[in-house]
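A protein chain is absent from this complex, but the other protein chains hold their places.
Here the chain labels run A and B in written order, and each chain numbers its own residues starting at 1.
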Amino acid sequence: MKLFNKKKRRGGVRPPVFGFFCLGFFFTAVIFANLISPYDPNEGDLFNTTMPPAWQEDGTMAHILGTDMLGRDILSRIIHGSRMSLLISVGCILFYGSLGVILGLISGFRGGRTDMFIMRLADLWLSLPGIILLFMLASIYGPSAKTIIITFGIMGWPNYARIVRGECLSLKQRDFVRLARVAGCSELRIMFSHILPNVFNTIIIMATIEVGGIIVLTATMSFLGLGTQPPSCDWGLMLAEGRQYITYAWWLVTFPGIAIVITVLGFNLTGDWLREVMDPKQKLR
Amino acid sequence: MQTNQDNILELQNVTTTFFTKQGEVKAVDDVSFRVGKGETVGLVGESGCGKSVTSLSIMRLVPQPAGKIVSGKILFRNEDLMQKTEEEMRHLRGDRLSMILQDPMVAMNQLLTVGKQLGEPYVFHDKVKGSLQGMCIDLLRKVKVPAPESRVNDYPFQFSGGMSQRALIAMGIANNPDLLIADEPTTALDVTIATQVLKLMKEIQGETNSSIILITHDLATVAQICTRVLVMYAGRIVESAPIKTFYKNPAHPYSVGLIQSVPVLGRSVERLASISGQPPSLFAMPEGCRFAPRCDKAHKKCFKAYPPKTQLEDDHSAACWLYVKD
Partner (left out) sequence: MQGYIAKRILIAIFTIFAVMTVVFFVFRLGPADPVAVMLSPNATPQDAENLTKKFGLDKPLIIQYGNFLKNVSKGDFGTSFRFNEPALKVLFERFPATLKLGLAAFFVSVSMGLCLGILSAVKPDSIIDRLGRLLALAGMSLPSFWVGVMLILFFGVTLRWLPIAGRGTAMHYVMPTLCMSLYPIALITRLSRSSMLDALKSDYVTMARIKGVPEFYVIMLHAFKNAAIPVITVIFGLFGALMVGSAVVVEYIFSWPGIGRLVMESYFARDYPVVQIFVIFVTFVVVSLNLIVDIVYAYIDPRIRYQ
């Protein structure tokens, strides 16, 4: 039987060209936002409000994707919105990633009661819907990008903690860790300079897989009015603003959504591919 | 040759290939052998040499879609199994043709009671007469599980390793099959229980007159119950011999190596012989004889072409250039 389990389905790990393409778009927008966006994203042209995209009647090449109700250029806002997406999602992941990694390291390294306590807490945490915390925090601190980052920062750690703990448990048995202990390294030192570098790969893969989901979540929160506030350039917010004009200005809700989908597809496809290439044993499923 | 006996099974040039990302692998390559009625044949070889795939090929249960029997004939009771439809095969499996997998802990469904799993060969072949529960209890009694009346409602995790293996054997023999393939039935067990299980299989064979193919890498097991031995190496059968001939007079250098690596009680040796080197990677088969790189009797010819099967005496053949007379 052993023989078959090694064999995998035909086809398999092809690099996701389409995913790379999407990410290429996204990062071009993030890096060169100021160079490539045709207008200032926050400057409205009140003589040209809610103009349709160029290929429609009344559309002009001056505003390829049209303008919104304040006459702001949609394309420019989408290009600048990429920065907000990246900022919030990376902020979230850095926040809960580090929280999760630290808790996972402690849990895996200390073991015993500490381990049990942290893992129980993680189970409990995973069962709670993040949105309720967001309501609580947004009521107290007011809705903003910072609130979103804090909320997801608090909610997201269990996955990281579990994975890091698992890695830590196996690394703990390895000779180089034992040697470090024999050499008299402190626990903190072993955790951070011996174990942490070895789980770094895993952390990076996890982060790539999760960026897509986080972008969707944060956009949703902004859409609901619980996140970034006007006049920021944020895709979720643009959708929320455009929703009121849905009956006669379809482009207001369509293009920011497409921008989200392209970005998320890019990250998801690349993340899946990375996982298959770097994690054949599928620890991270 | 046991010509007076009709063959129950005959494989003719069977090749089973796996199509993987890394390339095609011939796990079973041009294998031919036969099994007589009531005979117990041992199929011996290192792990990964294609024993299990051979048995799954006979059952027509090679894992899909990666694996496929690409050529050859599998004659069972003089009918070619390759021509059978899936439904016809299903009727044969568990009824006339059966198999026991090697690890009872994973071969039993942990979520169903032992009784339920034992009953399946009866239920799905319309063999239920009277109470199914009673039939399952009888079956457990036959394989000597103590207190079968209460055990029948237990779950597999409540059984010990030896008992699970007995229950697994019971599933295999439920309908008194014409051919039973036992894939390493004793590897997961400790020696005393393994001996009991082998004895049990022998007894049951005496009652039902089934033929058995015993797959193993353990020559001691073969010596205990087999009448004939097939030696497999890297997907091919390299030697076929009656049990006595095999131990007294092995022909293929690989067989010789295998026998020399078994410790014998009462004979003291300085150091047990072993076969040096590793079996070849399935992805990079040597062009000539597959054993040549590890063989101390290899000469030029061995690396050039695969040796043909040579008949040495009645019922004893080997695939080795040493025995080819030009």
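By definition in this document, a contact is a pair of C-beta atoms (placed from the backbone, for glycine too) under 8 Å apart; a residue touches a chain by one contact, two chains touch by 3 or more.
Everything quoted here is computed from the prediction, not taken from an experiment.
Asker: Looking at the whole complex, which visible chains does the left-out chain touch?
Answerer: Touch partners of the hidden chain, whole complex considered, are A, B.
Asker: Quick one: say which of A:44, A:213 or A:231 touches the chain that got left out.
Answerer: Answer from the full complex: A:213 touches the omitted chain.
Asker: Among B:11, B:27, B:44 or B:59, single out the residue that touches the unshown chain.
Answerer: Candidates B:11, B:27, B:44 or B:59; residue touching the omitted chain: B:59.
Asker: With the missing chain put back, which residues of chain A would touch it? List them for me.
Answerer: Spelled out for chain A, the touching residues are 1, 4-5, 9-11, 124, 126-132, 135-141, 212-213, 216, 219-220, 223-226, 236, 239, 243, 246-247, 250, 253-254, 257, 260-261, 264-265, 268-269, 285.
Asker: Using the touch rule from the top, list residues of chain B that touch the missing partner.
Answerer: Residues in contact with the chain left out: 56, 59, 61, 63, 65, 86, 90-95, 98-99, 101, 103, 106-113, 120-121, 124-125, 155, 157-158, 168, 171-172, 174.
Following the convention adopted for this analysis, only the chains that are shown with their structure count from here on.
Asker: Could you give the separation in Å between the centres of chain A and chain B, each centre being the mean of its C-alpha atoms?
Answerer: Distance between chain centres: 53 Å.
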